[in-house]
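All protein chains but one are shown at their positions in the complex.
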Amino acid sequence: MASITMDNLGKVYAGDVRAVTGVSIDIADGEMIVLVGPSGCGKSTLLRMVAGLETITEGTLRIGDRVVNRLEPAERDIAMVFQNYALYPHMTVYNNLAYGLKNRRMARAEIDRRVTEAAEMLQIGAFLDRKPRQLSGGQRQRVAMGRALVREPAAFLFDEPLSNLDAKLRVQMRVEIRQLQKRLATTSLYVTHDQLEALTLADRLVVLNGGRIEQIGTPMEVYARPATTFVAGFIGSPAMNMLPADWLRGVVAADALSHLPTGADLIGLRPEDMSLAPASDGGLTLEARLMLLEPAGAESHLHVKFDGMDEMFVVRLPHVPQVDEGSRLAFSLAREALHPFDAKTGLRL
Amino acid sequence: MQTKRMTFPSSWLPYALLAPQVIVTLIFFIWPASQALYQSFLRQDIFGLRTEFVWFDNFERLLADPLYLNSLKVTAVFSVGTTVLSMSLALLFAVMVNRMIRSRDGYTTFLVWPYAVAPAIAGVLWWFIFNPAIGIAPYVLQGLGYDWNHRSSSTDAMLLVIIAAAWKQISYNFLFFLAGLQSIPQSLLEAAAIDGASRTKRFWTIVFPLLSPVTFFLMVVNVVYAMFDTFGVIHATTEGGPAQATNILVYKVYRDGFVNLNLGSSAAQSVILMAIVVVLTVIQFRFIERRVNY
Partner (left out) sequence: MVDNNRLGDLLAHLVLILGVAVVVFPVYVAVIASTHPPGTFVRGVMPLLPGPNALENYKTVILEGRSRAGTPPIGGMLWNSFVMAMAITIGKLSISLLSAFAIVYFRFPFRIFFFWLIFLTLMLPVEVRIVPTFQVVADLGMLNSFAGLSIPLIASATATFLFRQFFMTVPEELMEAARVDGAGPMKFFRDILVPLSITNIAALFVIMFIYGWNQYLWPLLITTDPAYYTIVMGIQRMVTGGDSEPLWHLVMATVVLAALPPILVILFMQRLFVKGLTETEK
C-alpha cells in the first residue's frame, strides 16, 4: 500500500509534441482516482508514465516515498489491467496469473496460495486450466484483474478495462471492481473516457483536456461546480446547455440575474435543472418551442428552441410529459441552477 | 519503418541480436559480391601471376563474345518457355480444382509434391524418360513420326530442360493461382451470372483480370526461378549442350569460373547477373509491395 505523488509531470515526445503538461496529483493511500477525458487528452499517457511504460520527461513521480521516474515497470510495485486484457494467449489462466510471480522467483507454494486466493475472489477457480481463448469476455476481464491481484502491489493501474465489454457486463464489472477495490483498499488509478464510469467509481476524479488538468474533485464537486466550460460539457449527460448571458438578460426579469458575478457572459444550465412546473419564488421562467421529444422510459429528453435562439437545447425531465411536438412550453428553474462562466477563459466565476 | 509503440531500453542488445545475421551477410554475401565487382575490372594472365586493371574491358569482351550473346538468348528462351509452360498448366489445374468441392484437397495433394523434388533430380527424371535409347517418350514420339534426340538436336535439348524445369514449378504456381481464385468474392461471380455471362465469359472478364496481380507476381518469380534456380537441371543433364544450346547464364558463369578458370570474365558475368536480379527484385517489390509494408 502506498500513496502516489505526481509533481508537475509532463511528457514531450520526440519532435516537440506535448502530450501531458504540468500534472500534479496526490493520491492518498487506498484512494481510487479516475482520470477522465476525451480521447487524446493524455489520460492514457499519464497512466503509462506512472506504470513506467512511457518515460517521464518532466517532473517527479513518487510511489510511497521512492522517486520512481527511472525505474522499470516491474520495479515500481504496481500492477496493471489493460484495455484488451493482454493475456498471454499460449498460457493457461493459472500460468497467466503466476507468470509475474515466477519472474520474481517466488516460492511455488506461495504462488499457488496467491493464485488460488485470487481465483476464488474473482470466481475463476474453475477455469485455471483453460487458455484465454476458451473464455468469454467477462471471464477474460476477471483473469486480467486476477493477474493484477496476485501481485499484491502498492497500486493498481486500470487502462479503460471495461471498454471491450458489452453494456450490461460493463455495469456489472464496474460494481465488482469498486467493491474489490474498497475491500482491498489498494491505491488505484483508473483511466476511462466514460464520464458515467468516472462518476460512479471515483473517490476523486481528474478531468483532463489537452494534456492538462481541468479539475480535480469528488464526483459530486465536479458535477455540482464544474471549474471550466470544458468540464461542464464533459461531465453529465446530456451535456450542460450553454446560454449567452446577453440573451438571458433579455428574456428574464431585470433583477433575476443580479446574483451572478460581473463578467459572467456564458451561463451554464443543466438539462435536469429545468421543469415544467410553475416557477417558485425568485425562480426564472424560459419559454421555448418543443422541436423533438425523446421518451426514454423513466425519463425524457426534450429538444427545444428558446425564443430568439437558433440552436437547440436539451431539457431532461424525470417523466414523459403529454405534450405535442411544435407546442410552446414554459420551463422554470431556480436561480442557483445557473453556472456562470467567462466565455473568453472558459473559467467558472 | 515501424517498431512497437514502446521498445525495450537497451543500447547493446539489439546489435548482439542482429550480429549473427549481419556477420553471415557481410562475410558470405556483401564481401564476395564486392569482390566480384572488383574482379570484374581485373584480368589475370594464364599462369595467375600477374593481375592487371582493365576497366570495362571484361564487359566489352563479354558483350562482343558470340558465346555469351548466345547464352543470353538461350536464357531468354529457356526462361520464357519455362514460365509460360508452367504457369499455363498451373492455371488450368487451379481453375479446374477450384470448381471441385469434395475432391479439391485430394487433387491438391497430388499436384503440390513435385515442389519437394530438387531441380537436379527433376532434370535426371525427365532425362531418363527422354533417353533416346530406352526412354518411353522417344519411343512414343517415334511412333508419331518424330525422331527425338536431345544429344544432337538443340531444339530437343531445350525442350527437355524446359519440361523438367516447368514440371517442378507447377506446384508452386498452382498453389498461388488456387489461393488467388479462392480470394475472388463469390458474389462477383453471382452478379455476373445474373447479368447473363456464361462460365467462359465469366472467367475471361472477371476471374482472369482479378488474378492479374497474382499472375504478374508469378511471372517475376518464375523468371527468377528459371534464371537462377535451375542450375541443377542443366548441370545434371545436358551440361549446356549440345553445341551451347542449353548453356544458360548461371551455368556459363560456373563453367567459366571453375572449369575454364577465367576469373575476370566470370566476375563480369556475375556482375551482370547481379544487375538482373536487382532489376527483377525491384520490379517485384515496386509493383507488388506486399512483403514489406512501412
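Each chain gets a letter, A and B, in the order it is written, and its residues are counted from 1.
In this text, a contact is a pair of C-beta atoms (placed from the backbone, for glycine too) under 8 Å apart; a residue touches a chain by one contact, two chains touch by 3 or more.
Quick caveat, the model's predicted, so the values are computed rather than measured.
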Displayed chains contacted by the hidden chain, counting the whole assembly:
A, B
From B:V117, B:I184 or B:M219, residue that would touch the chain that is not displayed
B:V117
Chain not shown, touching residues in chain B:
1-8, 10-11, 13-15, 17-18, 20-22, 24-33, 35-36, 39, 89, 92-93, 96-97, 99-100, 103, 107-122, 124-129, 131, 133-136, 139, 167, 170, 172, 175-176, 179, 186, 189-190, 193, 199, 217, 221, 228-229, 231-232, 235-236, 239, 250, 253-254, 257-258, 263, 266-267, 270, 273-274, 277-278, 281, 290-293
In the complete complex, the non-displayed chain touches which residues of chain A?
48, 51-53, 72-74, 78-80, 82-90, 99-100, 103-104, 147
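To be clear about the criterion, only the chains that are shown with their structure count from here on.
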Report, in whole Å, the distance between the mean C-alpha point of chain A and the mean C-alpha point of chain B.
61
